[in-house]
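A single protein chain has been removed from this complex, and every other one stays in its place.
Take a look at subunit A:
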Amino acid sequence: MTSPALAAGAVERHLRARRDTGRGLLMPYVTGGITPGWTDYLRAFAAAGADAIEVGLPFSDPTLDGVTIQQASETALAWGASTRRILADLAGARPPGQPDLGVPLVASTYYNLVLHDGPEAFCAALRRAGVGGLIVPDLPVHEADELTDVAAAAGIELVLLASPATPQPRLAEISGRSRGFVYAVSLMGTTGERAALAASAAELTGRIRRVTDRPVLLGFGISTPDQAREARRHADGVVVGAAVMRRVLDGAGPEDLRAFLATLRQALDQECDRPR
């Protein structure tokens, strides 16, 4: 039997390797197409010490997103963003022969956009653009059959989400079938900045840890270095979306975001120096 680490795809291998050095993982999010030169944010995120980057493919009806990412999606669509254009931008941002970002890219979008192209064509296009993983928040594990094998065959790691409401047996199934990492939704709510890390975050990550050694990233609501530090006590790392996109919507450029993410990076690094 191969060990899970060896059977894992590139995103998961990358995250496991970094985690195993004791590093807290940081996955910032950017809405693809949010500004004409949006791929500059990717380089800034990488420079700030991101371990993976989530690229949102905007959808007209983001039913699991709060106001910030709703606004970001609307803005990007108004600029003419589409799956095709964003993937073309990504391909253009890592020209052959040039140094790679060095950070795996994980796309996230709603299932309608996957179905629109068809799961096979959609995953193949992601792969061609250099994307390694995929998050689909409205595709729960019991509906995922249509996409799991197709994604795996295309070399795309399909990340599944776990929620505080998920019962334990189902959590085991999600953790087993997720690829790349397990996305732990920290609270019962939509994406968006929150004043504090929800109490449900610790309980959920504890329950996930009981059933898998796959990396676990906590997302939804994590907005400040303090929250990142606290999240790191429970999980392998954090996903930071709305806190990034609010700044972008307010006009912050790549350099500002690099500075913001560096504060989160530092918080995660400090936390990992302490005994866990």
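Assume a contact is a pair of C-beta atoms (placed from the backbone, for glycine too) under 8 Å apart; a residue touches a chain by one contact, two chains touch by 3 or more; residues count from 1.
As a working rule, contacts and distances are computed from a predicted model.
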Hidden chain of the complex, named as in its UniProt record, picked from "Iron complex transport system permease protein", "Putative ATPase", "Tryptophan synthase beta chain" or "Secreted protein": "Tryptophan synthase beta chain"
Which residue of A:D20, A:E143 or A:E255 touches the chain not shown here: A:E143
Which residue of A:G66, A:P104 or A:G241 touches the chain not shown here: A:G66
Residues from subunit A at the interface with the omitted partner, ascending: 59-66, 70, 74, 77, 82-84, 110-113, 115-117, 137-143, 160-167, 170, 174, 185, 188-190
